[in-house]
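Only one protein chain is missing; all other protein chains are in place.
A and B label the chains in the order they appear, each numbered from 1.
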Amino acid sequence: MTDQKPLLSVRDIKVYFNLDEGTVKSVDGVSFDAYEGQVLGIVGESGCGKSVTMKSILRIVEPPGKIMEGQVLLSKRDHPDEYLDLTSMNEKGKEIRAVRGGEIALIPQEPMAAFSPVHTIGNQIIEAIMLHCDVNKKEAREICIQSLKSVGMSMPEKRVDSYSWQLSGGLRQRAIIAMAIAGNPRLLIADEPTTAIDVTTQAQILKLLKDLQRERGMSILFITHDLGVIAQMAQYVVVMYLGRVMEKGPVDSIFHDPKHPYTQALLRSIPSAQKTTKIKLPTISGSIPHPFNKPKGCPFHPRCAYAIKGKCNVNLPSEYIVGDQQYVSCFRYEKSEVNIR
Amino acid sequence: MTENKGSSYKENPITLIPDKEVSEEFSSTASEEKVSVASNWKLVWWRYRKNRLAVVSLFLLFFVLTIIIFPDFYANQYSEKTNAREAYIPIQKIHFLRDGKVDMWAEKLVGKRNMKTLAMEWVSDPAQPVDIKFFGKGFQWKFLFWKTERHLIVPVDTSERIFILGSDRMGRDQWSRLMYATKTSLTVGMVSVLISVLLGVLLGGISGYFGGTADMIIQRLIEILNSVPYVPIWMAMTAALPRDWSSEQRFFAITVILSLLGWTTLGREVRGKFLSIREEDYVLAAELIGCSKFRIITSHMVPTFLSHIIATGTLMIPQMIVNETSLSFLGLGLRPPAISYGVMLQEAQNVKTMAQAPWLMIPGLVVVITVLMFNLAGDGLRDAADPYSK
Partner (left out) sequence: MASYIAKRLLVIPLLLLVFSIVIFFLIQAPPGDFMTTYSAILAGSGSSMDNEQLNLMRVDYGLDKPMHIQYFRWMGKLLHGDMGLSLLYMLPNTKLIGDRIGLTVLLAFFSFILSWLIAIPAGIFSATHKNSIGDYFFTVINYIGVAIPNFFLALLLMWICYDLWGLNLVGLFSPKYEMAPWSWAKIGDLLSHIWLPSLILALGGSARLTRIMRANLLDELGKPYMITGRAKGMSEWALVMKYPVRLAINPLVSTIGNYIPQLFSGSLVVATVMNLQNIGPLLLQALSMQDMYLSGSILLVYCLLAIVGTILSDMLLVWVDPRIRME
């Protein structure tokens, strides 16, 4: 995997929101690579900048949000060695619109609200197909029905003409996935795709995504706050906190050998089915600071048990290599090699 | 520290080690404390204050309120003082400086009869100043038991007349009449809204809280009333008023007539609020501890949307003012000797008169400004009262 060129490379991206009350640094220097055929998980508490990172990849950050720095590179479909710089494209231009849906598709958070209630789902999926494939309306409808069938929807010929509010939560999510894969993208960004649906349906949807990914050789960028889902889905995990990457590494290393105090604390706060000791489930002390009052230095230091005064609250740690493909941003590892890219 | 492998954290359960400076920064600050104890009305005021236009409008409305209470103070002549020789006098220019000193005077208007058209033509003559002053003496007026002769602005020589906004067909002073018109029109507007609000809350409340047959009947009534054009019905109603009624009787009748059709919007909103609030847990809780229905409605339900009612009511006032003005203008609302904006505008009914004496349209301008102020204040209030609704 090390020699392979990444499909998508996010490099030191910074997204700031300039509000009247001050600047919110939603994403403050995030880097990671996604490889072909890989499920990359991004995990973090709400408000850590996961969704904004996703939006900055697609260049759909809403004003007043602005990408201040950094690059999002996408390898070309025909020449995998060459890269498109998405950040340099015009936000409303044709180039980026060809990427959205065509190369990188999105499965949004709320399946209910993601569809317009006054247009049929068919209408909305066909629209996506016609934007990226050179087909007429009739052919697009065929593709749409095929697509609905491939996400396991029964009676796709009938369902294509129904409205989103006529479908159950699970079916709606399937329709969303059908729309996302209809443009034949290479990367699927799933933004908390299972938060809004019940647990049994959630398992079905996760299985569907995994199957689709395997069949089509797609990559998936899986954004969630649910560590269990990440463990089940992802091969590589990026842990974010307050707009920064705390730690990233292969899923096994992250779960069995976490290095960053935040990752460690996060994992400890998962209830375990095996442990029967009646001790209180540890929580991470303190709460997430208000975005305007982001602490100086390492964002986690106010809640960190290992914080070193005069260091952690002053400087930002670099990314240190702590294992195979495992990087961590913490001064506890400053004797290790710095990850230079 | 790098040698600390995965097992290490199991031995050191994370405990809270608060960094003193930071934790203080993140604990609720002084301003947050203030918010948490502020009453709803305080919150509404804080939000309202942010809307500058609304604050200015509210300030101006308070000023207008003083006109409603003391129209005689602002007027400087009896409203019905006529003089055929002083008909259609244009707006008199007022100066605040004389020979570089602060001194108020008006340019005297000299009338000359045009021998061809036989119409009077008024020319202002700056050489003949009419001295005027603030808080001078004029005709006597009474407020409750208090008699006074003071007026806002009067000519020093009480035998002179000044026409700040010109005069009408019968030589009546528009400025003074406008003060009385403001009193009448705004009173009609506000009182009819008050009645509408009472009706709306009462009927909407019955409809929403009790439901069933009462709800059905009130809902149909609202539907019927909403599908009718109001102005023709109002016209028929005012035309049905006995002709020998006094101005005061007419005034009250028209106020009531306006509110008879005006309550439906609010009635519907109140019903909706009752329906949704009825399901809230705190209402159930109040029922379970044995509150009476009356107490639940008055002290648990109504307060939650009182600010909303007030905002809606404020926004209804300008509509009522316009309605009264339109009806009176058509001759079916208030009639002379009552003075309202509409009655005054009747003087400007044909184009030729307007061309000859455009100042007769000033009451219309005043209507526009008044309505604007109420709308701005009402919008501000609505946004402040429930910031989460549109």
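In this section, a residue touches a chain if its C-beta (ideal position, glycine included) is under 8 Å from a C-beta of that chain, and two chains touch if they have at least 3 such contacts.
Just so it is clear, the model here is predicted, and its values are computed rather than measured.
List the neighbours, among the chains on screen, of the chain that has been left out.
If we consider the entire complex, the absent chain touches A, B.
Determine which one of A:36, A:69 or A:110 touches the chain that has been left out.
A:110
For the chain that's not shown, point to the residue among B:187, B:219, B:247 or B:375 touching it.
B:375
Residues of subunit B in contact with the chain that isn't shown?
224, 226-233, 235-237, 239-243, 318, 322, 325-326, 329-332, 345, 348-349, 351-352, 354-355, 358, 361, 364, 367-369, 371-372, 375-376, 390
Touching the hidden chain in the full complex, which residues of subunit A are there? Just list them.
55, 58, 60, 92, 97-102, 105-106, 108-110, 113-119, 124, 127-128, 131-132, 163, 165-166, 176, 179, 183
As a working rule, only the chains that are shown with their structure count from here on.
Please compute the C-alpha centroid of subunit A, do the same for subunit B, then give the distance between them in whole Å.
54
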